[in-house]
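Excluded from the complex is one protein chain; the other protein chains are retained at their positions.
Let's look at chain A:
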Amino acid sequence: MSEFLLETRNLQLAYGPFRAVDGVDLKVRAGTIHTVIGPNGAGKTSLFHCLTGERQATAGKILFNDQDIIRKPSHGRVALGMARSFQLTSLFQNLSVRENLRLAAQGRDGLGALNFWRSVEHKRSHWDTADQVLERLKLNGRAETLAGELSHGQQRVLEVGMSICAKPTLLMLDEPTSGMGIDDIPVMTELISDLGRDHTVLLIEHNMSIVMSISQRITVMSHGQILVEGTPDQVRNDERVRTAYLGEAA
């Protein structure tokens, strides 16, 4: 077994002649919080889509636990131990918070969830998982609230929380602070670093204060390629990174 939980080799996602992801070799070490940053249009989200299975990469390899998963559909990646959150909040709005989490826990059963002759009460473990995650998200008080009635900040927390219900080894979080108010951001930062203790986290994030404070490794992307990879300090002081960001701004 290699030291990397997730590894891409020469990964490519092309839309016609345009290569949104252009030969990316990403290496995510098990047990770390690894962040991908980059200016708008750098290909972060496209890379993320390839990793989650939302888009089919046009070339290259994605190795998860040394297994090439490039042809696996998104639902099939859950059973292997991968889970994701969405940049735009994507919940079951008309179901309770607890039910949202229970469904996410049940998802790992795959086709086992086709069971239609037993009551959901029968599977205690899913309810237990939901309750544990509720506690961890500090949403116990809102367990029976409909997800759609939570505040925006709480919805973002639930969004991230749903991804840990299937007990994944790799958590892929797509801009978890997206649209969050300044007051809610510390809650999210704390949550992610807490989750980092039990899971390997691959984070795509814009908010620099979060990125620098909780990441162990940072990959900077630009024009579909990896520009720099290193520790937060290395990245902060790298001239190329500044140019990439400043060039974008100018």
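One rule holds in what follows: a contact is a pair of C-beta atoms (placed from the backbone, for glycine too) under 8 Å apart; a residue touches a chain by one contact, two chains touch by 3 or more; residues count from 1.
Throughout what follows, contacts and distances are computed from a predicted model.
Colleague: Which name from "TonB-dependent receptor", "Chemotaxis protein", "RagB/SusD family nutrient uptake outer membrane protein" or "Branched-chain amino acid ABC transporter permease" does UniProt give the chain that's left off?
Modeller: "Branched-chain amino acid ABC transporter permease"
Colleague: Just name the one of A:Thr8, A:Thr52 or A:Thr129 that touches the chain not displayed here.
Modeller: Checking each option in A:Thr8, A:Thr52 or A:Thr129, the one touching the absent chain turns out to be A:Thr52.
Colleague: Where the complex has a chain not shown, which of A:Thr32, A:Ser74, A:Gln87 or A:Asn207 is the residue touching it?
Modeller: Spelled out, the listed residue whose C-beta touches the missing chain is A:Ser74.
Colleague: Per the definition of touch given earlier, which of A:Ala14, A:Ala30, A:Ala59 or A:Leu103 contacts the omitted chain?
Modeller: Result: among the candidates, A:Leu103 touches the missing chain.
Colleague: Name every residue on chain A in touch with the hidden partner chain.
Modeller: 52, 73-76, 78-79, 83-84, 86, 90-96, 99, 102-104, 106-121, 123, 146, 162-163, 165-166
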